[in-house]
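Just passing along the structure, written as structure tokens.
Only one protein chain is missing; all other protein chains are in place.
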Amino acid sequence: MDMINLTIDNRPVSVEKGTSLLQAAAEVGIKIPSLCYMKLHDLNIENKPGGCRVCVVEVVGRRNLAPACCTDAAEGMVVQTHSMRAIHARRTVVELILSDHPTDCLKCAKAGNCELQSMAQHLGIREIHFEGEQSTFREDTSPAIIRELNKCIRCRRCEMMCNEVQTVGALSAINRGFNAVISPAFEMNLDHSVCTYCGQCVAVCPTGALTEVDHTGAVIRALSNPAKTVIVQTAPAVRAALGEEFGGEPGTLVTGKLAAALRRLGFNYVFDTDFAADLTIMEEGTELLNRLTAYLGGDKEIKLPMLTSCCPAWVKFFEHQFPELKDIPSSARSPQQMFGSIAKSYFAEKIGVDRKDLVVVSIMPCVAKKYECSRDEFSVNGNPDVDFALTTRELAQLINLANIDFNSLPDEDFDHPMGDSTGASVIFGTTGGVIEAAVRTAYEVFTGKKLARLDFTELRGMEGLRHATIDFDGLPIHIGIAHGLGNARKLLEDIQKGTSQFHAIEIMSCPGGCIGGGGQPYHHGNAEILKKRQMALYREDSGKPIRKSHENPYITKLYEEFLGAPMSEKSHHLLHTEYFDRSKK
Amino acid sequence: MADYRMHLLVCGGTGCKSSESEQIRDNLLAEVERYGLNDEVQVVMTGCFGFCGKGPIVKVLPDNTFYVLVKPEDAATIVEEHVVMGRKVNDLLYLDPESDEPISDSKQMDFHKKQVRIALRNCGVINPENIDEYIARDGYAALATCLSEKSPQQVINEIKLSGQRGRGGGGFPTGLKWEITSKSQADQKYVVCNADEGDPGAFMDRSILEGDPHSVIEAMAICGYCTGSTKGLVYIRAEYPLAIQRLKTAIHQAREYGLLGDVIFGTTFSFDITLRYGAGAFVCGEETALIHSMEGLRGEPTFKPPFPSESGYLGKPTTVNNVETLASIPVIINKGAAFFNSIGTEKSKGTKVFALAGKINNVGLIEVPMGTTLREVIFDIGGGIKGGKKFKSVQTGGPSGGCLTNSFLDTPIDYDNLIAAGSMMGSGGMIVMDEDDCMVSIAKFYLEFTLDESCGKCTPCRIGNKRLYEILDKITKGLGTEEDLTRLRSLCNVIKDTSLCGLGQTSPNPILSTLDNFYDEYLAHVRDHKCPAGQCKSLVKYSIDNEKCTGCTLCFRNCPVGAITGEKRSPHFIDNAICIKCGVCYDKCKFDAVSVS
Amino acid sequence: MNKIKSFDDLKQLREGLQAKIKQRNSGSNPESIVRIKVAMSTCGIASGAKEIMNFLTDELEQQSIEAVVTQTGCMGYCYAEPTIEVSLPGKEPIVFGDVDTFRAAEIIEKYIIHNELVDGILPVNYRTIDN
Partner (left out) sequence: MPKIKLSQRTIEIVREICASFENNEGELINVLHETQHKLGYLPAEVQELIANELNMSVAKVYGVVTFYSFFNMIPQGEFPISVCMGTACYVRGAEQILHEIKRQLNIEVGQSTPDGKFSLNCLRCVGACGLAPVVMVGEKVYGRVAPQQVRKIIAEYQEGCVKPEKHEM
């Protein structure tokens, strides 16, 4: 390996060839500030437009300052990261950004979490020496995401996520010069675009330019309405991340405190989306086995692979981009919607409440879930199955608002019956988890044998595209896994070309799966956080007494009392859905 | 019927006219008549000889005698001695500055050397749509020589030896650029001709492509041979339809002759050229932006390295050369590196084409050896300032360059001198300004251009230039303060220091150079709220002098907004509330009654 | 059009072309004729060079003056567009600036027919690499 020797702030540094100055400095504990640069190591995601110019440093002998993110270390280089010239330039650049930025930090959704605000603080900016025209873009509100472009600093992270990682192509840089900004085509609103609401743009936005639609107010109103019974479900990935909002270490599981907090917020029943995830496995797993059996039996009408359908952004993605494949994904609704549907039928009946007086709130790591619950097909006579979807961040907001000291809460359990779940459902929150849960059930149902081991490590990991073959008692089942829509696209193109070898494919839109969802606490570019959340979910799984969905007694009971059997007519009506061609072709 | 045996040409250029060349002509005519030679000798006025420092000039044909510093009273001597007696008037001959000897035949005079046409050698000489005329003037011989007699490295060495540097602005050595691409390993490499001439006030590349497209084609093929590329692309402004058409015709003809395509000159070398069109973005003159634009993307620059020579178009090694650079290549091969190297200064070799424009008499395209002074260009070749006004400043390098004053007039032009003077070579636009031009407004004009053309990718260029413009706007409106001047300079320096590409790194140059060279003018704006040149509309007021106004109504009739009132034959009056300060009244008044304050 | 297959092909073609030009230019040659070049760059065309070219062609034909009128690129005298260069057999080419149809007629009448110069000649003030 070629090593490069250089000096940074008078300290000798030795790094591999091809290392940037930013990275080289970090290796000796010198943290050069930067705004646009972002790297998620394990996910192979890097944003390096070299645009913000905050990371400029002085390189002796060079005419101008060098952007540390883009400049590679070179032999004998002498770098000053805090010379007067560099500091002056850095502060001027940040002041320039601030001169075209609203200074309404006190009431900004991103206050306290804003990288620009931290930068101004970090550089000790107390005065903005420049004034002049500011951008005046129209605010755009969609079912899930709000764009306030006056707060945009043109870091291009959202554009990179939307185009390179997700290959959605809803956003692009438009115009030029002072008017350049990131926008959908024709500066239309996001809801007129191909946006999937995956929320990865929100997840990486350093400022308040991209945020989720705030539903906390509506939830507070529902909670304080005595005529309403308000129940809540919380998605698997939430428990592995919520703690971060209260200063916890990433990867801390806060399942018990989460249930306690929700109860204190005044929800009448505190349930778990995991219950619906187990239900999803029953439906989706059965569908897979049916399709597989028919396929192996030579039925030419049956198409494989079957694709998972839990992720609403993924659903919208193929509806826009691969409408001709809309018969391939499982028809099973997502756990959030299965929960809503069962809650407003089975459970409403059970407690004797009219669905109109039952409010279902979900806590999700996701912003697309806000959109999903607003889809027409998920409501009955105008009454949605799920009324409001809050992100993990919004829940934290709500907890703070209710004066709850989260960290001192006791651990509590979810309520019966829809709060009971298995280990299989917990891992729904990470890439590979849904398919692993499905394999646990499908194997046992298909072969009639008990699994010797439950940890399918071959399905786990962080690589964007993975595949594994599981031996179903002599029948090799080929499984594909993709997270990040760009990776999903590759698998879909194979299917289009007819070269796909898989029987089943799991797709999650967000890098890492739901743990890296657009509604999770901000990772600020630190991929380690995602890994720790993932480990937390696997920990929770292995600690569960029941780890296979079909063994969830409450699920068994649900089928006995209400649904009949998986894929029954009632199941079809309540738990399955259809997809639409949203392309303009 | 007259059959003239002799012609007396009197320079009618503006410079000479002001030194009584009309009187000289009249006197010559009278003398010719006195000798009864009207049918034998003709006296005519010509355009500018471009030797204004020694004007007025009289040239005698057919013997090419060149008389300098001629006075009206010399007419008699010239006719008597030269025309009648056939003896040259020694006192009026031009003295060779080195030997101090009089030169009688103007073909021997060094003033012809003021302009040496290498890149422009065929412009205005051949029919650009006829390849035969190009071939008759040694066209494609350089390519043939390279292919049949030299190895790629030998050709590169020749180019390196010639000392040629890129004419697009940066001045990177051409040979070195080619060498880097030639040493890069790749299955495909590209040669790109940058014909996205965007500097306002520059039209050299357009003229070359319109006048001599084959020279560029030939050079691209030579570059392809040297670097191992088989594909050439010309990135040309869509705003140049004629150049595009001529280039297309030329490419077609070259293909017909087998000079483009496969097996060129019977060798294994293949090369062909396609066109890509710019779409109105100045920043695409920057190599990386240009390449992105050719790939169908927004023309946003990216950080270098990697340089296009290593990773360019479609990620392949790409040599990007400017039109003028390429047009000189065949000459370097045909005449040898030593020929090219013998012209110019120590670090800048060869000639440079300039587009002379602005308040100058001989607006036009010129080509001078590197090292020629600005004075020679402006006063000798350019014929001085229009309308007899005073020279104030010359702007080189377009929006990346600076405004130079009187004190730089004797600076020899080359890459390094211009940078040292706070400007730059740029692509070769040279705009001359006179006393009526407000330098703050000029700086503002360039900033407005940069603002319009900034891609918006990096902060300093996107917001910084906007703020610079706003400060300048404030100053031209009389609302600036001295503190603004400090802030202006400080921000300029940061923008230069931190911008992503050449556009931003040089965009403050027009401000910095005017701050350096015309600080008093800035001070007048911020301290006294006055615009000395009378150009800043908010700071000027037009008024009519009651004493001088004759009531001719000319101003009244020409005022576009009806701001002038008054009865016929009595003094007129300007209503400043309506006046848009267009200055028409000032220009029109024959009695000097309109004044600007 | 024949393909040029080698350096020798090119040389041969060049020599042929050069000989032809030389012959056309020499004053002693009976076949030599008047040649006019019109600067047809963007500036020239914008100032009316095309009209001048048409005018010259038509006018010369009407007056039965044997001449070749061709286009060429920018001569560099942008301040004096449209610009034309007239070569009479055996004489040095002369450049005329600011040529409108009136002046074009004058040039034919005075210079081409009667070898009489008209005001407004543009003296060539540059060298090319040939000299």
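The chains carry the letters A, B and C, assigned in the order they are written, with residues numbered from 1 in each.
The rule is simple: contacts are C-beta pairs under 8 Å (C-beta built on N, C-alpha and C of every residue); 3 or more make two chains touch, one makes a residue touch a chain.
Since the model is a prediction, treat every value here as computed from it, not as a measurement.
Seen in the complete assembly, the chain not on display touches A, B, C.
Of C:34, C:52, C:78 or C:99, it is C:78 that touches the chain left out of the display.
When the whole complex is considered, the residue among B:445, B:573 or B:591 that touches the unshown chain is B:445.
Remark: the omitted chain is touched by one listed residue; of B:316, B:359, B:496 or B:525 this is B:359. From the options B:30, B:85, B:263 or B:297, the residue with contact to the unseen chain in the full assembly is B:297.
The omitted chain makes contact with just one of the residues A:175, A:407 or A:469: A:175.
Touching the omitted chain from chain B are residues 197-203, 206-207, 238-241, 276-282, 293-300, 314, 355, 357-359, 363-364, 395, 398, 429, 431, 433, 437, 442, 445-446, 449, 452-453, 455, 558, 560-561, 580, 582-584.
Contact between chain A and the absent chain runs through residues 163, 168-176, 183-186, 193-194, 584-585.
Residue-level contact of chain C with the missing chain is found at 42-43, 45-47, 78-79, 81.
FYI, only the chains that are shown with their structure count from here on.
The distance from the centre of chain A to the centre of chain B, each centre being the mean of the chain's C-alpha atoms, comes to 57 Å.
Chain B and chain C have Cα centroids lying 25 Å from one another.
Chain A and chain C have Cα centroids lying 74 Å from one another. Chain B contributes residues 281, 283, 298, 300, 302-303, 305, 451-460, 462-464, 466-467, 470, 487, 490-491, 494, 496-500, 505 to its touches with chain A in the complex.
Interface of chain C with chain B (complex): residues 1-7, 10-11, 13-14, 17-18, 21, 37, 39-43, 45, 70-80, 83, 85, 97, 114-123, 125-131. Chain B makes touch with chain C in their complex at residues 1-4, 7, 9, 11-12, 42, 44-51, 59, 111-118, 120-130, 132-133, 135-138, 140-141, 144-145, 147-148, 203, 206-208, 210-212, 240, 242-243, 253, 256-259, 265-266, 331, 335, 357, 361-367, 381.
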